[in-house]
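Only a single protein chain was left out; the remaining protein chains are all shown in position.
Order of writing sets the chain letters: A, B and C. Residues in each chain are counted from 1.
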Amino acid sequence: MYQLVIANAEVITGAASFPADVGINGERIAAVGMGLQGERVVDAGGCYLIPGGVDAHVHLQTPVAKYVSSDDFRSGTVAAACGGTTSVIDFVHPQPEQPMLDALAARRAEADGRVVIDYGLHMNIPVWHADHRLDRIAKVMAAGIYSFKMYQAYGPLCLDDARLYEVLRALARHGALPILHSENGPVIDRLRSEALAAGHTAPIWHARTRPATLEAEAVGGALELARQAGAALLIVHVSCAESLDRIAAARREGQAAYGETCPQYLFLTGDKLAGEHGERFVCAPPLRHETDHAALWGGLARGELQILSTDHCPFTAAEKAAEPGFDGVPGGLPSIEARLGLAHDAARRGLLSLSRWVEICCTGPAHLFNLPRKGHVAPGYDADLVIFDPRCPVEVSAQGLHERVDWSPYEGLHLTGWPRDVFSRGEQIVRDGEFVGQAGRGRFIAIPPVERAGRPAGLA
Amino acid sequence: MYQLVIANAEVITGAASFPADVGINGERIAAVGMGLQGERVVDAGGCYLIPGGVDAHVHLQTPVAKYVSSDDFRSGTVAAACGGTTSVIDFVHPQPEQPMLDALAARRAEADGRVVIDYGLHMNIPVWHADHRLDRIAKVMAAGIYSFKMYQAYGPLCLDDARLYEVLRALARHGALPILHSENGPVIDRLRSEALAAGHTAPIWHARTRPATLEAEAVGGALELARQAGAALLIVHVSCAESLDRIAAARREGQAAYGETCPQYLFLTGDKLAGEHGERFVCAPPLRHETDHAALWGGLARGELQILSTDHCPFTAAEKAAEPGFDGVPGGLPSIEARLGLAHDAARRGLLSLSRWVEICCTGPAHLFNLPRKGHVAPGYDADLVIFDPRCPVEVSAQGLHERVDWSPYEGLHLTGWPRDVFSRGEQIVRDGEFVGQAGRGRFIAIPPVERAGRPAGLA
Amino acid sequence: MYQLVIANAEVITGAASFPADVGINGERIAAVGMGLQGERVVDAGGCYLIPGGVDAHVHLQTPVAKYVSSDDFRSGTVAAACGGTTSVIDFVHPQPEQPMLDALAARRAEADGRVVIDYGLHMNIPVWHADHRLDRIAKVMAAGIYSFKMYQAYGPLCLDDARLYEVLRALARHGALPILHSENGPVIDRLRSEALAAGHTAPIWHARTRPATLEAEAVGGALELARQAGAALLIVHVSCAESLDRIAAARREGQAAYGETCPQYLFLTGDKLAGEHGERFVCAPPLRHETDHAALWGGLARGELQILSTDHCPFTAAEKAAEPGFDGVPGGLPSIEARLGLAHDAARRGLLSLSRWVEICCTGPAHLFNLPRKGHVAPGYDADLVIFDPRCPVEVSAQGLHERVDWSPYEGLHLTGWPRDVFSRGEQIVRDGEFVGQAGRGRFIAIPPVERAGRPAGLA
Partner (left out) sequence: MYQLVIANAEVITGAASFPADVGINGERIAAVGMGLQGERVVDAGGCYLIPGGVDAHVHLQTPVAKYVSSDDFRSGTVAAACGGTTSVIDFVHPQPEQPMLDALAARRAEADGRVVIDYGLHMNIPVWHADHRLDRIAKVMAAGIYSFKMYQAYGPLCLDDARLYEVLRALARHGALPILHSENGPVIDRLRSEALAAGHTAPIWHARTRPATLEAEAVGGALELARQAGAALLIVHVSCAESLDRIAAARREGQAAYGETCPQYLFLTGDKLAGEHGERFVCAPPLRHETDHAALWGGLARGELQILSTDHCPFTAAEKAAEPGFDGVPGGLPSIEARLGLAHDAARRGLLSLSRWVEICCTGPAHLFNLPRKGHVAPGYDADLVIFDPRCPVEVSAQGLHERVDWSPYEGLHLTGWPRDVFSRGEQIVRDGEFVGQAGRGRFIAIPPVERAGRPAGLA
């Protein structure tokens, strides 16, 4: 007799799918079996039961230029939960002169009372910390941080090759996971200046000044540096076929190279920037082409890319349109709620298997970021579970979503399949699509170090 | 209360590993959970619990020239079982004029009273049947055959491109899975004749007359034909980096291309053919180089190759040495018992993850060949389970193995890790390494057709 | 004082271009210099002076099915000459039971009294000769044949891999140059049968049943066989990017792999087959896509392809349209006269340099086929020279050309640049675009063997 049984589901994991019941005691899964008895029983007949989604790349209540991303830790995690995501990983942004541990404490203070699901944090390594604070990595890791993010773009955040190499070396020594925003920022800055000087201020120039070649060039260079440094490396928000090719080639050489992509690079093209409200679609790297969509789906299906995150960073339509030129638009798109639904619809259309869907959205990110007890349907794991109705028709609209933003890049898109009920550590927090949990119930996930972070591709 | 509980194991599946108990009722797994109660309890503390292995490529009591492979369906499946394999797939060899269904019945008659584990069958398509019997495919499939094997080598078996294309088309129409022995047989035959005419009869000339380029050329050509025919294609016993490259490239193009390799191509090199008893190591494709080993391990780790089978086809030392020239040696090596142990040892040394070990040896072949209820540890699956002791030291020797052959290609090799107990449909058939089951208890696995056999790479 | 001086030209060779006069005594070039004095002086001011073109692939008065190509050795070589070509290489087609030397004598008898320029011959190796006549290669070479052609398509001509390998070995032993029509004929035959059985008889089905993948697959396989056989190999009429890639890859591996393409694969697309009089555009390999044009021009510019020939094989509009289905159309296009003009126009548009233009049309084929004293503007070479007016506007039309065929695939195409005067061994045979020579003045070019035929790529 289990405290809670989710019965009659088609369980889908990264390895297989099969009909079963799941028994839950307290916060954990106690059994996966046939005919389990429960004090409470939730019938999931006709639905999939999958591990709660893990979105390893979100930016909640995050300052960008003079704006702050419009989802705070409460509204953002509510939207995530309604979309079937039960863990997110956000970022710590240490300021100049601010010790990393202080920044971590401050960031946790922003999140802890608000989050409705569990969350982890990546630590940013800006220039100043790259130069002077690498000796603090061990302490930061002891405080529950496993992954550190660097940038090859964005002015003051941008690490040059020598600094990037130095940080990669330091992270490799400590067994931390380096993650990287990879675009050739300095050259992009020149292209932007040239475009603006020539009066090209329309949103499409955001894409024209960030060509795929400059992303791929940065990715290729960073992978060589990681090889030289003996470090693993995750390239985030891979947007184009050329970057994928570099990652796949590094993996074929045995390197511990990983890649993440996001729904916007799989469903939207740069044409959006040339249309009405083009400014809303400003994000970096920019939206690309349909040929890139096809390449990236292939990369996800074959395992050359391991995870699908959102880079969720919403701004309101008014904020997006406040400045006249593309360089004044706060960058970022909302995607946190539709991620599983979008990817399921692609699986339904044959672009990847259902197991691979679960792998890239749930199990893969939990595994890659070493989240304890997350991402799988098996005894001992946290009872983070999603009852997903594969036949539910959905028309995506800002109004229907729980994100705190008044537009959606997927507005009007018809999908089949959406989360019905969501459980976080055994507690039901979404019922029939509506949030029923409490703010602040989520917990910080302290991530322990991994024995061998720089393990070769294929061993993740 | 389950009839049988395997307790305290570290369960390893293709998706994850976690401590759990497994409860079994009758022939099936009933639950995977914590603290399960059983009428009978087998303690697996300190051991892995994995799905029973699936060896999708064996040749038991099979005539080759004037010999018959030395393991019959009893001895061969006992050895398989002791090595942790609970399903094998052997072949039907229809003779000229012999209808495929008759050949199937005859082959089942050879196996049914002898097998100790479950078995499936591939149907060979020799020239004669390629020309005249393709209209029988549906009936053969209705009799439980899902996979059909063709040869690009071996004289009378060898299909030329036009026939190969025709068979691929027919199989694609029926949703069957084509599998292929891919070497350029006609050119190899010329090289053999030249070598023999020049008096080169030593075993090393077996390898010299079957160069990797002629395997890769055949693989590349066959994949193009499969693309043209809209057919999936599994290349069996991939032996060299060049062939792997062709398969990986086809998969990157979205083709439903699959690859199998075998322990001999991962652990042994062609040098064996030049050493003492070199004739024992005659098999086709021939043993290659250490650089090929590295490439093939990478292919298995990255998913470019999906399954590890054995091509088990043993002949005694005396049979191997009976004829003076390499062309008179019956081809084939024994590997059926050491497969899981060899691959685990490689995982232990870091060449692939434990999950990937289970995937290529158990779950992957069950999935690729659509074996119902095989290859996974989850409720509803057959209770084909292996308690694998990862610390057990083993020195491989013919004497210690259960194969009915007086030598082993791995003689003297030290491994760490070996199956301890093995269960087949809930019945324990190996205890502490010794076979305790009954001949004839195994069953023929009738494989149902798959909805979409030609699914793109990554969807398998 | 030279017998003839061509003065004030811009001499263009494979290495450079420079203003100079050319002095000629008898049949040979005596000097290239400044201010040369001549008994007769032809002013070439404002024009290029280039070596006479070498068209290494023509089919004059050649039986194809129940037709004979409409240009005989006289009309065809007149057209060639008017187009700036002063040497052609045609084919000997030995019939079953006919010794190769007899066939050579018969073919020379057809040509000798008719040709107006010098000509060489390739020897075809059909199946029957591949099986029984390879011991005659030395005698055929002694009679002035250096290159031997095989087919991987075309029913009775088609050599399977074993025969192809055998012939390649034999040719390599003798230092002859193997040349190959590379398409997977047996599979194409199946596709054709399928298409016809389904009632698809329109010309476009000629292209649809000869896909690029089946050309590339054959090219790749043949190159592997050549590598195995230690033979050089020229792939003729390369039509697609995929085949080019195989040749380039083989060259990067150091193989003596060569490639020819033709104007039709650089200027025409398969769409022609779907248009009015689509049947006229039936040739094999079929016309492809614009992306292939771009790839092939790149291959010519970079040296991955070495020569531009025509595969000239004209049939009248009535012959082309005589049969209702695509399979009844005699294959082949006329191109012999426009070759230099077409390629020059491409150079003018920046697709390749003028030196490379001369290289692929004149020097390269002379060099690759070892034609003595042909293909270059330097002392001692035959005075085969073309005064080419780079500003001459031309609208291509069947009426304006000298080919004996009532249509042109390039009808209506506007080019800039055309041959003005042409000299063959010192004798002017074209003046202001009109033929002024004599039938039968051309000579058979007996080609001596080359010391090392199988020299690596880059050494040709």
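Note that in this section a contact is a pair of C-beta atoms (placed from the backbone, for glycine too) under 8 Å apart; a residue touches a chain by one contact, two chains touch by 3 or more.
Model, not experiment: these values are computed from the prediction.
Asker: Who does the absent chain touch among those shown?
Answerer: Across all of the complex, the chain we cannot see touches A, C.
Asker: For the chain not shown, which residue from C:G254, C:P324, C:P393 or C:P448 touches it across the whole complex?
Answerer: C:G254
Asker: Which candidate, C:A274, C:A378 or C:A439, sits in contact with the chain we can't see?
Answerer: Once the missing chain is taken into account, the touching residue is C:A378.
Asker: Could you tell me which of C:M1, C:A16 or C:A198 touches the chain that is not displayed?
Answerer: C:A16
Asker: Which residue from A:D43, A:D160 or A:E395 sits in contact with the chain not drawn here?
Answerer: Touches the omitted chain: A:D160.
Asker: Looking at the full complex, which residue from A:G221, A:G254 or A:G325 touches the chain that isn't shown here?
Answerer: A:G221
Asker: Name every residue on chain C in touch with the hidden partner chain.
Answerer: 11, 13-16, 18-21, 23, 30-36, 248, 251-252, 254, 298, 300-303, 350, 352-353, 355-356, 359, 363, 367, 375-376, 378-381, 455-460
Asker: Applying the definition given at the start, please give the residues of chain A touching the unseen chain.
Answerer: Within chain A, the residues that touch the unshown chain are 160-162, 165-166, 184, 186-187, 189-191, 211, 213-214, 216-217, 220-221, 224-225, 227-228.
As a convention for this text, only the chains that are shown with their structure count from here on.
Asker: Which chain has its Cα centroid closest to the overall Cα centroid?
Answerer: Going by the distance between chain centres and the overall C-alpha centre, it is B.
Asker: Could you state the distance in Å from the CA-based centre of chain B to that of chain C?
Answerer: That gives a centre separation of 51 Å.
Asker: Could you give the separation in Å between the centres of chain A and chain C, each centre being the mean of its C-alpha atoms?
Answerer: Averaging C-alpha atoms per chain gives centres 58 Å apart.
Asker: When the centre of a chain is set as the mean of its C-alpha atoms, what distance in Å lies between chain A and chain B?
Answerer: 39
Asker: Can you list every residue of chain A that touches 2 or more other chains, as numbers and ranges?
Answerer: Expected reply: no residues.
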